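Note that one protein chain is taken out, while the other chains of the complex remain in position.
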Amino acid sequence: MAEVQLTSVRQVFRRSSGALVEAVAGVDLVFRAHEFVCMIGPSGCGKTTLLQLVAGLMPVTSGQIAVDDVAVSGPSPERGLVFQRDSVFPWMRSLDNVAYGLKCRGVDKAKRENIARDYLNQVGLGAIERSWPRELSGGMLKRVAVATVFANSPRVLLMDEPFGALDYVTKLQLHQTLLGLWGHYRPTVLFVTHDVDEAMLLADRIIVMKAGRVADDRQVTLARPRTVESLALPEAVAHKEVLLRHLGLNALVQDGKSAQ
Amino acid sequence: MNRAAVHKLAGFASVIALVALWQLASLVVPYETVPGEPMVPGWQVVFTRTFVSLADYWQGGLGVPSVADGGPRTYAGAVLAILSNSWDTSLRLFAGLGLGAFVGLAAGLAVSWSRWSRRIAALPAQVLRTFPMMALIPMFQLWFGATYLGMMLFVALAVGVIFFTGTANAVGNVADIYVDYARTQGATRLQIYRTVLLPAMFPELRSSILLGLGTAWTAVVAAEFLGAQTGLGQIIVSAQYFGYVDRMFVVALFLLLYAAITYALFERASRRLTEWMPRGQSANVYGAS
Partner (left out) sequence: MDQAPRAARQLPFDPLGIAGLVALIVLWWALSYFRIVPQVSLPSPAGVVTTIADNFFSSSYLDNYHLGQQGMAGNLLYSIVNVLIALVIACVVGITLGFTSARLALFRAAIDPVMLTAGTIPVLVTAPFFLVWFGVSRSAQIALLIIYDITIIYLFAQRAAANLDPTYVDASRTLGASQRRIVLDVYLMGTLPEVFGGIRIALAGAWGLEAFSELLGAPKGIGRVIQAMAADMDTQMMVAAIVTLAVVAVGFDFAIGSVFGFITRWKRKARL
């Protein structure tokens, strides 16, 4: 829905020992409206830092981040973020969690509970709206988190390896849930992951980060809806080979070429 | 200046601020408890005449006559007074601590032997933990008089409760998997106790040790406050009776110094015992969840 513009973004951290670490070393990117972008890269490549910068959780060392030409100056429900760790508040029931962003904006109780209920239903958790988070499994908690973020109708959706801790089947189910919600109005999505298959199943565009820089920027034109079978298509395999090589794994042993 | 140095400086600064605050209070509060004895004695008082006046508490001997019999106040007398009373207090403290730790540990292990005994002891243990121990001091005095034995036993009781509940908790918290693992390899119950439960308990035991030490100090000082013939606590209360706040202050400082030293030593020792623990597991000194 909105265009995210990164201009010469550089992020430097100071370690407690005093040494300087350049987590993001000059990134120029434009994420077009309605685009679903996946960012992949090895650990420490700066993808999570970049996501947090777009979220506005910390100020940029140098460069500029803007959404539709308006500079980002702090976190906002317009740039919803689904965290890697459990961010669902354990001391609020599921419904109250989903309604929280609306509560902060002053939406009255009846209205916000209806909206929250609607989104919980959309993620398939209508039955547990009164449950405490401690009673829910990891997959259910992630669904609550996704519902929470969508309840605020963000123009930009940021996701930080949200499904990394889940098992294979749950992950695929959550992909469907996510794509279903996304399909309604198609916010611009920035999805960070280390899972190449996941990136291929979800993204229109895959960006590879390495050592704080963009190493590759690929368009994925596989037809939607995509399934596990789509991963076997030639275009997908070609992408995957390149991506894995970026990540440090060399050629798939597909046709006898030896790994080097 | 890097951050660590600034932080250390901040720590010193706050201590110095407290010292200065005390001095300020001594200047601002003009009251005297008894003519000649300021209610808040400034540091200049404490460092000059207070120390020597402690010679009053030496009963005489070793070539230094007691002040009560007409002898002069000397530094030697003061030093002897401090040493002998420190000895008395420490004896009661460590004897009580040792006894209490031993009995508490043994009782805690015994109670954890079977699931039934653990359940039966659960509520009584909780009652013991919340029982106001200090209220029992007069009872101990009635039973044993103001003797070493009485005070030592009181300390032992207070410490014993800590170790009992701490041990019972610790055994319960040892992950089942370790016990199961030992059982599948044929260990007997006794072997499991010795080789699995005891070492696995050490980290939680560490909290009990530190908490027990704190309790022991509190118990011995309390017992001495309420009726003892000798000991640092007794000096404080005797001085309080006459309004000698400066003497109270100096002896209290000694007590606090001893307590802090024993605490630091115990902490270092118990850290050695738990060296094998993975980093990031912080010991909760009060033993709670």
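By letter and in written order, the chains are A and B; residue numbering begins at 1 in each of them.
Heads up, the rule we're going with is that contacts are C-beta pairs under 8 Å (C-beta built on N, C-alpha and C of every residue); 3 or more make two chains touch, one makes a residue touch a chain.
Computed from a predicted structure; not experimentally measured.
The chain not shown here is touched by just one of B:W87, B:W113 or B:F131, and that residue is B:F131.
Touching the chain that is not shown, out of A:G41, A:P133 or A:P187: A:P133 (per the contact rule at the top).
The residue touching the chain not shown here, chosen from A:F36, A:F83, A:F163 or A:F191, is A:F83. One chain is missing from the display, and on chain B it is touched by residues 3, 6-8, 10-11, 13-15, 18, 33, 39-40, 116, 119-124, 126-127, 129-139, 141-143, 172-173, 214, 217-218, 221-222, 225-226, 236-237, 240, 243, 245, 248-249, 252, 255-256, 259-260, 263, 282, 285-286, 288-289. The chain not displayed touches chain A at residues 55-57, 74-77, 79-81, 83, 85-87, 89-92, 100-101, 104-105, 124, 128, 131-140, 148, 152, 170.
Rule of thumb we're sticking to: only the chains that are shown with their structure count from here on.
The mean-CA centres of chain A and chain B are about 54 angstrom from one another, to the nearest whole unit.
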